[in-house]
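Heads up: the structure comes next, in structure tokens.
One protein chain is absent from this view; the other protein chains keep their places.
Lettered A, B and C in written order, each chain numbered from 1.
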Amino acid sequence: MLSQIARRLLTALPTLIGVIIVTFLLTRVLPGDTAAYFAGPAATPQAIEEVKKKLGLDRSLPVQFVSYVEALAKGDLGASLSTGQTVVKDIRTRLPASAELTLAGLVLGIVVAVPLGILAAVRQGSWIDHLCRVVATAGVSLPVFFSGLLLVYLFYYRLGWAPPPMGRLDVFSTAPNSITGFYLIDSLIARDFETFRAAFAQLILPAVTLGMFALAPIARMTRASMLAALSSEFVRTAKASGLSTRAVIVTYAFRNAMLPVVTTLGMVFSFLLGANVLVEKVFAWPGIGSYAVDALIKSDFAPVQGFVLTMAILYVMLNLLIDILYGVIDPRVRIEA
Amino acid sequence: MDRRKFLQSASVTALAAGTGVAAPAIWSPAKADARSETLLIVSESGPNNLDIQGVGTNVPGYEASWNCYDRLISHEMKTLANGTQYYDRDKFKPELAEDMKTDDMSVTFKLRKDATFQDGTSVTAADVKWSLDRAVTVGGFPTFQMSAGSMTKAEQFVIVDDHTIRVDYLTKDRLTVPDLAVIVPGIYNSGLVKKNATATDPWGLEYTKQNTAGSGAYKVTKWTPDTEVVFERNETWKGGPLPKTKRVIWRMVPDAGNRRALLERGDADVSYDLPNKDFVDLRQAGKVSIVSTPYSNGIQYIGMNVTKPPFDNVKVRQAVACAIPYQKIMDAVLYGLAKPLFGAAANAPVDVAWPQAHSYNTDIAKAKQLLAEAGYPNGFETTMSFDLGFAVVNEPICVLTQESLAQIGIKVTLNKIPGANWRTELNKKVMPLYTNVFSGWLDYPEYFFYWCYDGQNSVFNTMSYQSKDMDALIDGARKSAASGDKATYDKDVKGFVSLAFNDIPRVPLYQPYVNVAMQKNVTGYQYWFHRRLDYRAMVKA
Amino acid sequence: MSALETEAEPTATSSGFMRSATATLQHARYTFAENPVSGIAFALFVVLLICAVIGPAIVPYSPLASDTAAALKPPSLQHWFGTDQLGRDMFSRVVVATRLDMAIAVFSVALVFAMGGVAGIAAGFFGGWIDQVVGRTADTIMAFPLFVLAMGIVAALGNTVTNIVIATAIINFPLYARIARAEANIRRDSGFVQAARLTGNSEMRIVLTQILPNIMPIMVVQMSLTMGYAILNAAGLSFIGLGVKPPTPEWGIMVAEGAGFIVSGDWWIAFFPGAALMLAVFCFNLLGDGLRDIVDPQRRT
Partner (left out) sequence: MSDTALLDIQNLTVEFATRRGTVRAVEKVSLTIAKGETVGIVGESGSGKSVTSYAVMRILDRAGRIADGTVSFGGTDLRTISEGAMRDLRGREISMIFQNPRAALNPIRKVGRQIEDVLIEHVQATSRDAKEKAIGILRQVRIANPEERYHAYPFELSGGMCQRIVIALALACKPQLLIADEPTTGLDVTTQKAVMDLVVELTRERNMSTILITHDLGLAATYCDKVIVMEQGKVVESAESTSIFLKPTHRYTRKLVRATPRPGITLRDLLPEEIATPPIAPAPVALGGTPILKVENLVKEYRRQDASGGLAKFFGRKSDQDTSAFRAVDGISFEVGTGESVGLVGESGCGKSTTSMMVMRLLDPTAGKIVFAGEDIGTIPARRFAGSAWRRRIQMVFQDPTDSLNPRYTAARAIADPILRMGEDTGSGSVRTQVEELARLVGLPGNLLDRFPHQLSGGQKARVGIARAIALRPELVILDEPTAALDVSVQAVVLNLLQDLKATLGMSYLFVSHDLHVVRLLCDRVIVMRQGRIVEQGTAEQVLEAPKADYTRELIDAIPHPPV
């Protein structure tokens, strides 16, 4: 098992190298001028040139790349211009925020989409099937920033049900001691239920916004794979053996239908983690998505590189996790592995 | 590594010691109290550095510096007709200094004896010298700003005794004293900062980036970049009466609609970077109070690069000036929240002041005629650029201008430039047509013109405008200001304003307003030249 | 050979292409009848198409003409969708924007089909090093957070429609490569491909005449689904300021700009382009679903 994991990680190495190279090149092509930024508003061209030299930006690209990789090997991702902190520190504080939000959105999506997909498949062609299609598709049809703003407008501004969209906690709550970085979990560990409630309240709207987006792919895949499973011969056998509808749908059809759903979940998760950029902006959520976007807009290399690398590593880990999960669900994969 | 660890533990202790925030059990019941003693500010972006003398500190960072550091002197307040507290350009008051004595070629400050830094050590002349030395030495913006007051060398700052310091003039410059009251020459706890300096960072910039080390009215106790800054009152502040507000929490809320919503629902106390439309709406709704004050020494303008055709032709520039839809911009973009700078009787000014209005107004027929005279009867094609960072105002201005210019045959393509690249693009001085804002901290016409119109072609002379006459007038005004020759000064100022209007390399559109929206129970807003908030006077009832 | 007439043969008498065309049409009609949602989507698609083709000719106002006196007017008989902050007619802007948004969608999808489809087919059919290279490329792109990659590409290459199209195509590359590869791979040794080898077709010819036409329907479904995503992607880029140049009407940019006016009560500025955007994405998604039903050989008996 361990060697299997190690081997999988090894095969991901070229991908990571590719990501590092592409990101490096991409950030160097960005139009912004780091040196001009550092040199300040009134800098003379000579001053900018000097800063350039100091930052090593006057060297050739390959040389810059080598020093970047050297720093990377030491775990140094550089520093962000716009926050003034090291990228490692920024990502460490911000990743849990994004992960918590994304997971919450994903869980919400699953909780709604999977039963909806199953129902749509079981009652194929009925109104519930059409409803599932329309609801799921409508969710994915709205730009997230728009649906996010609408939710804020409605539930905070108009109705006053939701707390103000000011990040992970309202101003007068204190963040729980960081153990996992997830406020919900940390506050529970600390038995600080007031903070838990506050963090939970802050999480609802952004999670719903993201969840709406996750709905369509999950529901669609659940429906399709459930349909395939339901029309499979082993389900017919199960039916012919007189197994209860529940057993047929859950134990027989759904467990088999889960395989493609799990793959989709993985893709949706990595997609959401990158795409919650806009949601984070709307809800002032201090995550890495908005961090990376700001950095990109400001031509701030280091955070962009750090962010992409983090995401790539997450992606690799996620795929590994899915593979393991696959093995748990499907004995065929397990044995061959 | 060790240093970083130290920094972390240092800030943690500061946090715990300062407020007792760490204990949630105490915190929760006290929530209501905390709410009333806390001023909650929301804005789009936050600081990237707590020290204005740091490398690449952004504008929000200035606000932290202003409130956490004292300077030797500051300005008195005056009350405008509408009741707004407005800094008095000409009246200084002591801050860390208790006395200021000006001589012909120097100025001497006597420090307060009782002033201490936030760690308890007292403020000495050595700290002042070290801080001023730092400002003129570190390079970048602080050094540039110091040079605007003719302070460029460490030798200019002389320790007379433990509590007396003298600033020697290199040249006689009437801006030297005002320049000591801007944000840059704050006084740092040299002992503390030096302790945290390294060989590669002799001025301890890394330390002051993350920590405040001043004697000011507030200190930063928590800073989560791009998320929030928490300021706590310095209970031992000596620079003035103890501020009423115990704690200031400054949250970054990127979406403008949400900031407005927070204000309207009473969840935020103060916000100052909303779209003009929102300020107008809020004022009409009357739930929050809005203070609008024109930028001192600042204008929004449309600039033209005079080094290249077609804008090297003054008639073309005048044609553009006649084609700009000024009033439309005032109405549809600014909703009246700006001071118009167009449509004066003549280009020859009556007042010795800046900014003031020019005589151009929207007159398409005249613009066409001028363009024909310039040899472009059928117009031409060009590109107009704007800073995306201020797209809310810039984009509609450009769109309206584009539409208007099309009427005289000038086909304009709009080019939006991300905020981070804007300065780089300006520095290149190749954009033919663009809109931009310039404002100077030091509110003197010759100061503005020296940077924006002078032949030395500084970065702010974005048009690359060069004129011998202009240079002579600016030089004359600077000299006569220093020597106190009021008649020559007035003549020269009127002269260069008039020349700038006739040659019109940049077309002033309006003087923007600084708008601040506050809950009704928040008072004590003061307008400062730097346009950031001064927490010291703000009161939440 | 008289022995041969005994088999029952499918009942149809008209010949050749005509029959196949009518059968497809019939099938489509059946699918839409069976699935009213797809029918609605198709109708919507037709409307969008009409707007895209003749939109600029039928709108009541110029989409660029400002009228500051009539700024921020709510929907009325005069301005069906109201006016924006510069007094431009929102209805005209929304309708005219259809063409650009559809163009972005169509071109990015065509581009990614050309890149991803070809690469995927080659990978699936030939295998070997081509498979390796295509796979690695797709994997690397997948490892990027896609939206940020699109932003990066647009930011780096410049803020133009072409670059938005390119960025959208690139981030969809793995999806297309993946599908095309899988489809080509299962057909690589199928009976009719083997048969084509026997009849002397070169491998290249087999790809073109045997593999490609059979993969097309599946790719078309995918393309329809991606169209919606392409529009959303462009809208997202607009939201953070990387969209098309002003004052060109584009749904995403209009929503992004209008979003700032929601709280002040001027809901129509964001609402109508938002609705148009949503309907378009909605339509492409449902159409993709509907097309899948038509194409899906299992449902076509």
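Throughout what follows, a contact is a pair of C-beta atoms (placed from the backbone, for glycine too) under 8 Å apart; a residue touches a chain by one contact, two chains touch by 3 or more.
Quick caveat: nothing in here was measured; it's all calculated off a predicted structure.
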Partners of the unshown chain among those that are drawn: A, C
Sole contact to the chain not displayed, among A:Trp161, A:Phe193 or A:Phe234: A:Phe234
Interface residues of chain A (partner: the chain not displayed): 7, 11-12, 14, 124-125, 231-234, 236-245, 247, 251-252, 255-256, 326, 329-333, 335-337
Sites on chain C contacted by the missing partner chain, in the whole complex: 1-10, 12, 15-17, 19-20, 23, 26-27, 30, 34, 123-124, 131-132, 134-136, 138-139, 142, 178, 181-182, 185, 190-192, 194-203, 209-210, 213-214, 297, 300-301
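By our rule, only the chains that are shown with their structure count from here on.
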Chain-level touch network, classified as line, ring, star, complete or other: complete
A-B against B-C, pair bridged by the larger set of C-beta contacts: A-B
Centroid distance [mean C-alpha coordinates] between chain C and chain A, Å: 25
Chain B and chain C, separation of their C-alpha mean positions in angstrom: 48
Chain B residues counted as touching two or more neighbouring chains: 255, 257-258, 261, 264, 418
Residues of chain A whose C-beta touches two or more other chains: 31, 149, 153, 157, 281, 297, 299
Chain B contact footprint on chain A (complex, rising order): 31-33, 36-45, 47-48, 80-85, 90, 93, 149, 152-153, 156-157, 160, 164-167, 171-172, 174, 192, 194-195, 281-284, 286, 290-291, 294, 297-300
Complex contact set, residues of chain B against chain A: 21-22, 24, 27-28, 31, 34-35, 38, 40, 42, 47-49, 54-56, 58, 139-141, 144-145, 209-210, 224-228, 249, 251-255, 257-258, 261-262, 264-265, 267-268, 418-421, 423-424, 427, 458-460
Chain C to chain A touching residues, read off their complex: 34-37, 136-137, 139-140, 142-149, 151-153, 155-158, 228, 232, 235-236, 239-241, 252, 255-256, 259, 262-263, 270, 274, 277-279, 281-282, 285-286, 289
